[in-house]
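Here the complex is missing a single protein chain, while all its other protein chains stay put.
Now for chain A:
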Amino acid sequence: MGLTNSSTGIRAVDSGLEIRRQTPEDRVVALAGNPNVGKSTVFNGLTGLNQHTGNWPGKTVASAQGFCATRRHSYVMVDIPGTYSLMAHSAEEEVARNFICFGEPDAVVVVCDATCLERNLNLVLQTMEISSRVLVCVNLLDEAKRKGIQIDLEALSERLGVPVVGAVARKKQSLGHLMSELDRLIDEKTETHPLRVRYLRPIEDAIGIMEPLLRERFGERINPRWLSLRLLDAEPSLMEELKIHLGRDPLDDPEISAAVLRARDALAVEGITGANIKDKIVSCLVLTAEDLCLDTVTCKRNGYNTFDRRIDRILTSRWAGYPIMLLLLALVFWLTITGANIPSRLLADLLFRFQDTLTGLFLRLGAPDWLHGMLVLGAYRVLAWVVSVMLPPMAIFFPLFTLLEDSGYLPRIAYNLDKPFKKCSACGKQALTMCMGFGCNAAGIVGCRIIDSPRERLIAMITNNFVPCNGRFPMLIAMISIFFAGAAGGAFASLLSALMLTGFILLGIFATFAVSKLLSVTVLKGVPSSFTLELPPYRRPQIGRVIVRSIFDRTLFVLGRAAAVAAPAGLLLWLLANMTVGGQSLLAHCAGFLDPFARLLGLDGVILTAFLLGLPANEIVLPIIIMSYLSQGSILELESLTELYELLSANGWTWVTAVSVMLFSLMHWPCSTTLITIRRETGSLKWAAVSFLIPTLTGFLLCFLFANTARLLF
């Protein structure tokens, strides 16, 4: 799942399977498919929505819905998480399975990857066991063609007994055919005769014992053949869902449970037991898929072509793997810092000039001082700061990151880092959730659903905050440019900044490993669980779309959220700074109270207050600090970083303070959105509290050690 309006924050947690129809006639269509086959691209192409896409498995972890209409019907399309089979393993796969099995969609479109059709057919076959209204969309035909793979779609459709359409989802027009076939399917103009997988004779016999009875009991509500198979292998989580869906436990019916027992006995005679029945079922599915492909797919080379091999040999090589990761990280930061410098200054100039205009306007209208103070000096000024400091770096960072995401590099990071994570008894996929954390920690938390083991998922959630989100980047960058890189000057300055920032990120990553290890030997004891990770083919990112998507989808959204918090926070802050009790402002009281403790950490009361007030969004911490100092009256205007340096020094800041602030920014409580997301995802207040405490205590400890060592040494 990417970082979009609907995927971040509170709304990130899917609210089950509630379908929102616009009219009662709307048909519900599920988009299913293996992970990373371009389901989200198909979904976007059809609905015009911008569900975030990227080249890595597990990006969609919650279902998304959108509308699309043809001349005949209007549809609610449901983009469900990618899944290899309907015998679910992880939380996200359960979402997919439950929707196909029990969501009663009017049709299911199974999106397949043409470059590895055989494995995709496994899911198609399983879906066809549940529903006969299945449409197969073979996507990525262009990629397949490049790899010398040819698919006879007509023959495939003939064999499967359901309509099959080809598509290149990145090219929108290729989806027209899909929609017309969907119309025909819904109108029942296409007759479907879904291919029935023939299982081993003993299994077929066992099905024969149960199927007539189940058909009699449940009629058309549920496919009796499918239900027979499921009752035989008795997957616990599916049994629970069945109970809910059918309104009763089918095994409570004595006749059914007797039939199940008889069927199991018959199987046992043939050597098929509860332990191996699933293997036998899956083998039959896989072999059927293999057989289908023999007749319909011709390929000159296998899927993993020489080009991918060559790139992988470099990017995951023993010697170059890690250095390249580091270089890429530093390069992204360098481009961000260098590129953001000038636009940031221009924006600040523009916005603060407008502040003067506003002030002029208020004066001319004869507005009272407090109103001007609250709205202009409070709300507007903080807003202006947030926009000018945040917008340029984000507008550069997000497209760069999206490029990496689209290319398929992210899973390689997880691949490279799996061993260290395993050493910490965690999962390599945690690296993917950390990458998402760079965008937004709340999105990273939701992304943790791609991790199968609950223990490892918790570790990933608790440590996600050690990766600074975009709300904290600008603060880190500002600190570095003001206190460290400024002296270097020129191009060297931004290089130095990028290197320092990379260093800080590495520190965060190191903390992630250390805390993961600590957790897995204490409260979350356990051994690393098994793990498979798909390395998708490299794809050339669509640069134009990357830029548009990441700016509109991510940058403006995140900025909007920051602004929504910044303006009221500025207002509140102005009030705090200007309402006096006993001759001192409330802010000064608060800062004064926290000051002794903050000093221990190398901070001061104002900074700690700012971090506390910044709980709703980290973006506003720096503006709050600046506002507080300004309201204490040392400098009244602030238009550039040099002046900021003067302001901060005048308030007693040294490089030690700057580093402490950066450390604390990297390691303190997660923002409220993230905390609420953790609470929702874990279903427990306890783990949200742990996620609050662990980074906070780590930060306290580190700041304390750093500040006091520095004081002793310098």
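Keep this in mind: a contact is a pair of C-beta atoms (placed from the backbone, for glycine too) under 8 Å apart; a residue touches a chain by one contact, two chains touch by 3 or more; residues count from 1.
Throughout what follows, contacts and distances are computed from a predicted model.
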item: Undisplayed chain, where the name is taken from the UniProt record, one of "Cytochrome c oxidase subunit 2A", "Ferrous iron transport protein A", "ABC transporter ATP-binding protein" or "YeiH family protein"; value: "Ferrous iron transport protein A"
item: From A:R119, A:R472, A:R549 or A:R679, residue that would touch the chain that is not displayed; value: A:R119
item: Touch criterion as defined above, residue of A:G66, A:P224 or A:G321 at the omitted chain; value: A:G321
item: Which of A:N44, A:Q65, A:S85 or A:S388 contacts the chain that the document leaves out; value: A:S85
item: Touch with the omitted chain, as defined above, among A:D79, A:D312 or A:D406; value: A:D312
item: Full-complex contact with the absent chain, from A:V282, A:L612 or A:A710; value: A:V282
item: Residues of chain A in contact with the chain not shown; value: 84-85, 87, 89, 115-119, 122, 278-279, 282-283, 286-287, 289, 302-304, 308-309, 312-313, 316-319, 321-322, 415-416, 418-420, 422, 428, 452, 528-537
